[in-house]
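The structure appears right after this line, and notes come after that.
Only a single protein chain was left out; the remaining protein chains are all shown in position.
Chain IDs A and B follow the sequence of writing; residue 1 opens each chain.
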Amino acid sequence: MMKRATDYGYAIKPVYTPEDIAELDYRRDLGEPGAFPYTRGYHPEGYRSRMWTQRMTAGLGTSRDANLVLKKYREMGQRGGMCVISDRVFSSCIDVDHPLGRREAGVLGWPGCSLLEFEELMEDIPLTGQSITLLGSCAPTTLRLAYVVALAEKRGDDLSKIHGSVLESPFENYFGQTDVQPFDLNLKLFLDASEYVIRNRIRMRAAIISQHFQESGGNNAQALALEMAMLKELCTLLVTERGLDFDDVATLPYELVSIGTRFFEEIAKVRALRRMWARLAREHFKAKKEKSCHLLIAAHTSGRTMTYQQPLNNIVRCAIQTLAGAIVGATAIDNATLDNAHAEPSPLAARMSLNTQHIVAYETGAADVVDPLAGSYFVEALTDEVEREAYAILARIEEMGGMIAALDRGVVQDMLREEAAKRFREIDTGERLVVGVNHLVMPPEEEFEIPVQELPPGDSEGIARRMEEWKKTRDLPLVAARLSRLHTDAGKGDRFNLMPAIIDAVKAYATAGEIFGVIRMARGLSYDPFNMIECPFALQ
Amino acid sequence: MTNGARDENVTLEALCRGDVRTCARLLTRIERGEEAVIPLLQALYRAGGNGRVIGVTGPPGAGKSSLISCLIGAWRRRGLRVAVLAIDPSSPFTGGAVLGDRLRMVEHGCDDGVFIRSMASRGQLGGLARAAGDALTVLEAMPWDVILVETVGVGQNETDIMRHAAVVVLLQTPLGGDEVQAVKAGIIEIGDVYVVNKSDHPAADRTCRQLREMIARGSRLRPDRDWQPPVIKTQAHLGVGVAELVDAIDGCFAHQNADPEAARRYMSDRARHRIGEILRDRLDRRLRSGDEGWLEGSIEPVVSREKDPYTVVAEMLSRL
Partner (left out) sequence: MSAGQGKKVIVSMIGLDGHTTGGEIVARILRDAGIEVVYLGCNQTPEMIVRAAIQEDVDLIGISSHASNYGQIVSLVELLKRNGAEDVPVVCGGNVPKHQARLLIEKGVAAVFPPGSGADSIIRFVLGNARGATAGLCVNGEGIA
């Protein structure tokens, strides 16, 4: 029996009428676009004043490879922003010449383990005039920021002219996107980077996002609740522990929301998100600036929904999801697309992704009107419902003492595991139909084989060797001195900001593994999280 | 010499050499309750008794496995070889289990001086304790300096297993709310060393205080026991307090060794427990075996109510 319920399990009625939104008060609950509580969006003119940033993700092989792809994207018309994803080596903050790193360097993204790699990545590409987004995990947040600061200084760019996002929250580690560094270290460094950005007025955003949670199986209501819980916890820490003003802190976070194929529910979720954040900012944090009630929301079409079977169907899914992202007024959209269940995006997949966005933006008319589904009995009822359910989950988390306390008890992890298992079961038993997987299945031999983008074997070793040789050519006494300073600073307690020492070390071309190694040592941990190599420097 | 006896000798030698593969296979057969391994276990018991057996228990989520990982590290730095028996509950519905303790000991995954074995409780009545006891017999005949046994600190089974250990470390976390979880679980009596993990939590000091009060009350109830269990604060994820914990465990062993009378008492307690465990297990197996020849003549009078079951059991026990 096919299930007719929202992804968080509420039954869906055959028809919705005015009675379903009898409680709705237009001014209180929706407001005009550009007015509190911002359910309908932040700009009165919507996409007429500014189109969403259409971006495709790059990163595979060497930094020079990724640089060529970025330039190609620019030629294809992607000028608003660039987005690069890190490989698993840089995400773990070890080096590509580490015994484990050399097996996977450049395999799943960009091997950005030193400033040299960033310089090569950005060759002939401006740091200003487009948003710079570097994705990965939480651990290298400080390094990504340090690269941007160091390169801007080298090029003589005004830091205040650079914008984008290079910070990622430490919670992803619990959302099926694990890096090897411990949570408390990730949290400390995330707060360091955030504080540095805010105090120096750098327009860099931090991803405090529910995307990984949802891609790992969480439902819409849970994603909203956790998004609020994470924002609340991290903003509170920045205000209370780092002594920052909330109105400054509010310029930091952005949400990358995962948009699936359940069209109306996805739209309802994002509308509820805007309203929930506006109320949190105004009522809980006592925001003084209206702008603090705006949460920057980017949309990612859901990789989880992209099937391995009959991959061309994914183009259709991606189009539906992109349309939802546009209708809901996302500031930026990036796509998981046809080969998502196979490999990193091939040139064909990237082209399809960009085309999809342009078809939605210019052929459908969806970008001409702000929040076109407002007032729909169904969508407004769904918006209220998902918000109510999310508040109920949030209340349970708050009762435990907030997001970190709930994680300490394993409650959030259990919630995610249960939900992921449920989702699997629903498809396994046919309660939810997925074309090509449990419905209209095709024999594998009849399937259309799509081109797959891969790193040729041996390239990882090449990247590793290059780093090995290059490391020796650095000004080693300088590297050692900078690392020693970092080591000393890292022993000064969690509130002592390590950004200045990290930036100095990065400028001397100290690497990710070296920088994290000495920070770890100062905290009583081993230099290498895998216990395979020793610190090559004598620290003073 | 029979074939069986010769093979037994080969296995025995392999185990005494520290052969991990032989050990692993034997543990599987023990878990399956194979009767054929008993002669070998007999030989191993006589050859064994090496190594310090330390129990670690505490509620789920207290950080047992992470703390054990730290302890392994500390002992390895002192050159000691460590074996770990990590017991997790089986699903009562399917008999399956997800054994996740090993995942927190990942840093010792490539160390030849460390052996880690996960064991599912398999929900057998008393069978778990028997299998764990046999597993310890095997490990104690091998060249491990320290043998750790880890259980979830709830239920009689787990408490029983802890009686195989010379020193029991009882882990608590301050996250449990107002009440110390050990009280709920009724296992407060068994600890030799208490640990409050996650000691950076605001409620940690209160948990420590509650534990100390309980220990003080407990020692008034047991004047025969002159060991005062210490309460140690740790933060397993940072390795904080681990050195103190190792010292406390050493201190407890030293205390036991310093008093030959106490040491003897512990050894005979343990032997008595082991005998009882095996006795119950053998009896249980016989009762469930369907072979009721040995009950010949005892059943009928109970069915016809000529005799009551207590009388029959008393007669059997008197024959023992």
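Operating definition for what follows: contacts are C-beta pairs under 8 Å (C-beta built on N, C-alpha and C of every residue); 3 or more make two chains touch, one makes a residue touch a chain.
These figures come from a predicted structure and were not determined experimentally.
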Task: Options A:21, A:100 or A:244, residue touching the unrepresented chain - done: A:100
Task: Full-complex contact with the absent chain, from B:99, B:190 or B:278 - done: B:99
Task: Contact partner of the left-out chain, one of A:342, A:466 or A:507 - done: A:342
Task: Touch with the omitted chain, as defined above, among B:24, B:254 or B:287 - done: B:24
Task: Residue among A:21, A:89 or A:352 touching the omitted chain - done: A:89
Task: Sites on subunit A contacted by the missing partner chain, in the whole complex - done: 88-89, 91-92, 100-101, 103-104, 107-108, 137, 176-180, 216-217, 307-309, 340-344, 417, 420-421, 424-425, 427-428, 434, 436-438, 449, 452, 454-455, 457, 529-530
- [ ] Using the touch rule from the top, list residues of subunit B that touch the missing partner.
- [x] 3-4, 7-8, 10-11, 14, 20-22, 24-29, 32, 36-37, 39-40, 90-91, 94-100, 102-103, 106, 109-110, 115-118, 120
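We take it that only the chains that are shown with their structure count from here on.
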Open item on the list: Counting only Cα atoms for the centres, state how far subunit A is from subunit B in Å.
Closed with: 45
TODO: Quick one: which bits of subunit B touch subunit A in the complex? Just the residue numbers, please.
DONE: 61, 107, 175, 198, 237-240
Open item on the list: Could you list, by residue number, the parts of subunit A that touch subunit B in their complex?
Closed with: 182-184, 405, 408-410, 523-526, 530-531
